[in-house]
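With one protein chain held back, the other chains of the complex are shown just where they sit.
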Amino acid sequence: MIDSVPESDTVSSGEPSPNDAVLCVEDLVVEFPVGRRKLHAVSGVTFQVGEGETLGIVGESGCGKSSTGRAIMQLPRPTSGKVIFEGRDLVAIGQKDLRDVRPRLQMIFQDPISSLNPRQRVSDIVGGPIDNHGLPSGVSVTKASRDDRVATFLETVGLDPASTMSRRPHEFSGGQCQRINIARALILEPRLVICDEPVSALDVSIQAQIINLLEDMKNRYGLSLLFISHDLAVVKNVSDRVAVMYLGKLVEVAGADEIYSRPMHPYTVALLAAVPEPDPDRPPSPEIGLRGDLPSPIDPPSGCRFRTRCPYVQDLCSEQEPPLVQVTPGHRVACHFPMGK
Amino acid sequence: MKIIQRLAALLVVLLLVSFLSYLLTNLLPGNPAIDILGPSATKAGIAAVEHQLHLNRPLLVRYLDWLGAVLHGNLGRSYHTNQPVSQALAQRLPVTVELLFLSQVISLVIAIPLGVLSALRPGRKLDQMVGAGSLAFLSVPPYTLAVLFVLVFAVKLKVFPATGYVPFTQSPLPNLRDMVLPAITLALGTTAVYVRVLRAEMIATLQENFIVMARAKGLPTWYILIRHALRPSSFALVTVAGLNVGTLIGGAFLIESVFSLPGIGLLTLQSVYSHDFLVVQGVVVVVAAAYVLVNFLVDALYLVIDPRTRHAAASS
Partner (left out) sequence: MSIFSRYAMDHGDNRALDSAQSVWSEQGDRHHLGTGPLLVVEGLHTGFELQSRTLKAVDGVSFSLDYGKTLAVVGESGSGKTVLCRSIMGLLPRSGVRTSGRVVLAGKDLNQLSPKELHKEWGRNVSMILQDPMTSLNPTVKIGRQIAESARWHLQLDRHQARRRSIDLLESVGIPSPEAALGRYPHQLSGGLRQRVAIASALACDPLLVLADEPTTALDVTIQAQILNLLDAEQAKRRMAMILITHDLGIVAGRADETMVMYAGRVVEKAPTRKLFFSPRMPYTRGLFDSLPRIHNPSHTLLPVIPGRPPDLASLGEGCSFEPRCSSAQPRCRTEAPPLVSGEDPEHLFACWYPVAAGTSAATSPMGAVGPVSS
């Protein structure tokens, strides 16, 4: 936006300008009816994902990360706001146009096993997008070229095509299923992949494999990623920039290293303090400063939504909502009294 | 909101049921007027009686008349005895209610311990015996059992009287002695169902983490079963008991006729034979009302069993 940082390293901490962003989300709102009231899952979120960039979204469960991801995919359509992808506002276009966009906008989900159809064979799961949309090059599909491509992608995600193609999901472990999901998401060479907690359900020793695989795929296919996770350490490892979400709102957006070394929002500070560090020389902080739990999104607090748990809360915080403003280049914070300022 | 909706739906059901039964009883072959006057009735006599009983008016009109009266609390009078139908019902109802109540108490007293104990060690001896027993009782029709029981316990062994009835208010003990055999007979079928339903749900509950937790607290097994496992395991039981009411009432009618208990069942039978339609119609109203009542009770029981539904209901 008002970014004055030299553009030499687009893939570091600078925010992409709306022009060279793959995805622009503007004032996205997602609400769910709950009885006669509304649950405010996402309340006016704005961000961009640059070409070849990984944007991490981090926050406690229930803060609206998945709802944001699904709203971008238009599954279901958001209550209001804009989702601009390839110059078109996906919220405004019809189902038919949306279908044309789908091959280039894909999503990977948290639960690797249940997101695969148990009755389909792996070759049909991974080849499914080709059957639906054809090949990205527009070349007509033959059985051989389809199977070829499926095999290639299975191989790139680290599975042996010969022994996997004709098997069904239940014969695979969680990590292998996630590889299948990744192959399916990538087979049409999308531009943007939304990864919703792609490693959260996996074992520790498998997590690193999948994280590395996603990095590898990203470099190989020049993908942009929206990487959603509740785990700040994972997000920090894979993202160029990190957006911290709290109760349906972004509270801080900055470069990954910047947010780690100079967090400004009290919530980000608390999240960082709560990350367990496997280092006996850094004993766990006895006081993480955060009280209580996430308030209900049906009835969010007035003013700053974090005020019920904020250790630095003042009168102003309940009266006025702090806007998300740029404090230093590429670093946006929504707090009346940002830290280190 | 929900409750009002359900109430409205049930009212509609009640209306439909009463109309259908009115239709059915009136379509039965035979004419009450002939029944009343006897085989030697003259045409004019029959016409007079039909006029007196409004039998010559169109069915729908009669039904609406009847409905209007019912809404004012007037169920009409018996064609035969001229006794008010409500009075006849009030006399007979306690017998049937007592029979139903006793049989359900017996059923639960047997089914709960058996279901719980066989769930405790599924596949073991007790469980197998209970399983075989309940299957046996399920596959024998209660009517057959009733006849068999009368033969064995009343005629051969003479432990219980075969027939007869003394009101509870008059002399409680003989009353119970008269009622025990019919109640047990009626209870057998439902007991078998209850045992199986409870056992299945109980086995699932005993796998729950909160049961592991309760065991890890060192609480005695009986306490865990009663305090922790029984309540979350009784949804299906309550549901089945509610759904079963219709069958159960039907069963009670049969049992009453076998044991000659002067309940609603016997009354219905006699009334149907003699084309005493208004009495039959009254029985239908009472039974349908009972059905509705029981279903409300079941809903209320859900709230008692699971506090989560209670709070969901309160907040919506």
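Chains: A and B, in written order; residue numbering restarts at 1 for each.
Quick note on the criterion: contacts are C-beta pairs under 8 Å (C-beta built on N, C-alpha and C of every residue); 3 or more make two chains touch, one makes a residue touch a chain.
If you're wondering where the values come from, they're calculated on a predicted model, not measured in any experiment.
A.B. asks: Of A:Glu86, A:Asp100, A:Asp148 or A:Asp203, which one is in contact with the hidden chain?
C.D. replies: A:Asp203
A.B. asks: For the chain that's not shown, point to the residue among B:Ile4, B:Ala44, B:Leu173 or B:Ala216 touching it.
C.D. replies: From the options B:Ile4, B:Ala44, B:Leu173 or B:Ala216, the contact with the absent chain belongs to B:Ala216.
A.B. asks: Pick out which of A:His40, A:Lys236 or A:Lys249 touches the chain that's been left out of the picture.
C.D. replies: The single option touching the absent chain is A:Lys236.
A.B. asks: On chain B, where is the contact patch with the chain that was removed from view?
C.D. replies: 208-210, 212-220, 223, 227-228, 231-232, 305-308, 311
A.B. asks: Residues on chain A that touch the omitted chain in the whole complex?
C.D. replies: Residues of chain A in contact with the hidden chain: 12, 54, 60-61, 158, 173, 175-176, 203-209, 211-213, 215-216, 230-234, 236-240, 256-257, 260, 270-288, 290, 292-294.
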